[in-house]
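One protein chain omitted, others in place.
And then subunit A:
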Amino acid sequence: MENQLTSYLTQLLDTSTNQKGLEWLNKQVEKINTEGAPSKFFLAFSQASRFFKKEKLNLTKEKLESANEFVSGFQPQHWDELQTARTVLMLSYPQEKEAWFAAMNQLFETADMHEHQALFAALPLMPFQKDLIPRAIDGLRTNISLVFDAIALNNPFPAQYFPEANWNQMVLKAIFMQRPLYRIQGLEERRNPALAAIARDFAHERWAAGRDVMPEIWRLVAPFMNEMYLEDLKKTLATKDEPQVLAALLTLRESAYLPGKELLETYPDQVATLDMDALAWERIGSEFQRTRV
């Protein structure tokens, strides 16, 4: 499986403009495979930046679809060439558990920004995934958004493995850092009452400080709608700010809470124009990212 995955990733890098890089990569892979000395691996991992650019991969539709066959939720359309090359190197390191962790721990602990990005985004492709949960949780303590995004966004790992408390901390930090929530995999499925309450507290804190609230956070409260949340949504509707209003209406539409439905009926025109949930939230989220100061 690792070998198939490695050759799949290598194929993604096989463009006419980068034959030199590919040649270098193949040579390094062979060295790493046969020599087993971590120093060669570390050096190649760093020096990959000399051979590969941070340009997004150019994927065909077929290639994109087959990504999901390797790992459910794997989205290489968000990957760049450099991190792909680094992932090939990482997967080429002999996967004998103790030695593998010794090398990877050292790599994680000494990584620069883009190396961290590569490593964390590749968590769902790594072996021994359950043992990597603490590493992923620790990685989220970064204040570098590039690194945070590598774990939190377009990555199936957190939704699959994080205990509820850590999941909630990640989503809250994403809100705090104003990251696009619609890019968090499993966001809807892993909503929970505690997270809804945290999101509400956060909104109130923002309001108290005279600041706007990121509209996407209301998506977290829909399944737990009650009188309290309804008051928040009324306040959100009163902003008359379009993304805010749309977010509130989407939340009311998804919820089965009766007083909420009644409120929804007073906005027939806007409701008629709403997209399907996922699409509408994506629109709200990307619009917010585009326009925020």
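Note that in this section a contact is a pair of C-beta atoms (placed from the backbone, for glycine too) under 8 Å apart; a residue touches a chain by one contact, two chains touch by 3 or more; residues count from 1.
Just so it is clear, contacts and distances are computed from a predicted model.
Between the listed names "Transporter", "Pyruvate dehydrogenase E1 component beta subunit", "TatD DNase family protein" or "Adenylyl-sulfate kinase", the UniProt record for the complex's undisplayed chain reads "TatD DNase family protein". In the complete complex, the residue from A:3, A:16 or A:39 that touches the missing chain is A:39. Among A:15, A:33 or A:47, only A:47 touches the chain left out of the display. Set against the missing chain, the residues A:62, A:109 or A:227 yield one that touches it, A:109. By the touch definition given at the top, subunit A reaches the unshown chain through residues 39, 42-43, 46-47, 49-50, 106, 109-116, 143-146, 149, 173, 176-179, 206, 209-211, 292-293.
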